[in-house]
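Supplied in structure tokens, the structure appears directly below.
Missing here is one protein chain; the remaining ones are kept as they sit in the complex.
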Amino acid sequence: MSRSGPDTARVAATPDADHVLPPAEAMLWAQDLVKTHRGAETATHAVRHVDLRVDRGEFVAIMGPSGAGKSTLLHLLGGLDRPDSGRIWLDGQRVDGLSEARWSLLRRRTVGIVFQFFNLVTNMTAADNVELPALLAGMSPRQARARREELFAELDLEDRARSTPAALSGGEQQRVALARALVNEPGLLLADEPTGNLDSRNTRDVLRLLARYHASGQTILLVTHDARVASGADRVISLFDGEIADDTALHAPADGPTTVADVLRLKG
Amino acid sequence: MRLPLLALLAKEPAHGYELKQALEQTFGAAYPQPNIGQIYVTLGRLEKNGLIKGQDIDQSNRPNKRVYEITDAGREELAAWFAEPTEGPRVRDEFFMKLVLAPGAGGSDRLALINTQRRHYLNVMRGLSRLAAQDRDNRVAQLLIEGAMLHLQADLDWLERCQEELD
């Protein structure tokens, strides 16, 4: 399978020794990641020899049909799951051999994660859900509260602080989840189908927020099957059957169609 | 543009420039800006066909303006338009032809074709996203953009199917 496109060369530069250092501008660098899910009778090759690099400040989307291994790849990169083989550097640090506990410590400050089903802690209020990782990272309750209030103001959640997740709408839950992921100002934001469970309006809101945080310098790696979501990214990686099928930087908007009619005309 | 103009005139009589403004207001940036000359040509044709009728109105220290109103024949035409279902966009036969025929013809492989097409769609999608961001208050425009995006999404999904089946 060939890897065409302007950015392929960048990811394909495989170092052959373990002591190779990642480029300084790489927030995330993965080499030759392999993960196979073994069931009772079958083995699913979820991720097959994936090389990936995300630079600081980049917004990268991973697209692909369901079952392509997108979520597994994201879990590997966030330390939620362990690769069978391969190497990962996060913020310049080699992380693939870390213990689960070390990963947890790393995630507190360096990686924020947003999921499709929001995955808020059901027993805690929205405010507690956001302040929890802040406290965990060592903030004082006062600092955590201030930071949370700041995020809630940005995400239009001020009046929802005392609600439990069950009392929130899907869009609100995802915004709380976003606040939780960003509360410690992580170097990398991982988002796993963040809009997969939202209607169009909430999808648009979440995308707008992601774009805003990206504009202020946040590095984002997002997994989605939704092209609308992916098109917000600077770069789109197509994952197919556990392998990278394509990796492309999206053009500046000037190159695109200026009106809907341009699109519709394409339909012929 | 014939029938949209007729629909606007069914609401109230108007002259050419008013019609251009109404179109712009309704569809916003999502729709191509109508050319005033084209509007006058279309109006002339509609009048000739008896669907509308025009009337010159004198204006002090300005050229006369011609105000159009819809005729009964025009209303019938409009009713027929509304009554009949609209043909949806068809599958992109051209790309499909390329995809099926390229390997045999010694052209680029299918994956390259698919990737090229996907990049194109994604760029288009990105453009639409920007467009949507520009004209956030116009609900009609937003709906239009969303429609286009959903079409693109369908095309991208179809590309994935092609990749699965033909790879």
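General observations
Note that the chains take the letters A and B in the order they are written out, and that residue 1 is the start of every chain.
Assume a contact is a pair of C-beta atoms (placed from the backbone, for glycine too) under 8 Å apart; a residue touches a chain by one contact, two chains touch by 3 or more.
Throughout what follows, contacts and distances are computed from a predicted model.
Considering only "Sporulation and cell division protein SsgA", "Acyl-CoA/acyl-ACP dehydrogenase", "ABC transporter permease" or "Methylmalonyl-CoA mutase", the record for the omitted chain gives "ABC transporter permease", by its UniProt protein name.
In the whole complex the chain that is left out makes contact with A.
Contact with the chain not shown here comes from a single listed residue; of A:S104, A:S169 or A:S200, that residue is A:S104.
Set against the missing chain, the residues A:D128, A:E154 or A:E243 yield one that touches it, A:D128.
From the options A:R147, A:R160, A:R180 or A:H214, the residue with contact to the unseen chain in the full assembly is A:R180.
Summary of contacts with the chain left out: across A:L90, A:I113 or A:A227, the touching residue is A:I113.
Contact between chain A and the unshown chain involves residues 75, 78-81, 100-101, 103-105, 107-109, 113, 115, 117, 119-125, 128, 131-133, 135-137, 141, 180.
By our rule, only the chains that are shown with their structure count from here on.
Each chain gets a centre from the mean of its Cα atoms; for chain A and chain B, those two points are 36 Å apart. The part of chain A that touches chain B in the complex is made up of residues 1-2, 4-5, 64-65, 200, 204, 207-208, 226-228, 230-232, 236, 238, 240, 245-246, 248, 250-251, 253, 255-264, 266-268.
Listed in rising order, the residues of chain B touching chain A in the complex are 29-32, 89-90, 92-94, 109, 111-112, 115, 118-119, 121-133, 144-149, 151-153, 156-157, 160, 163-164, 167.
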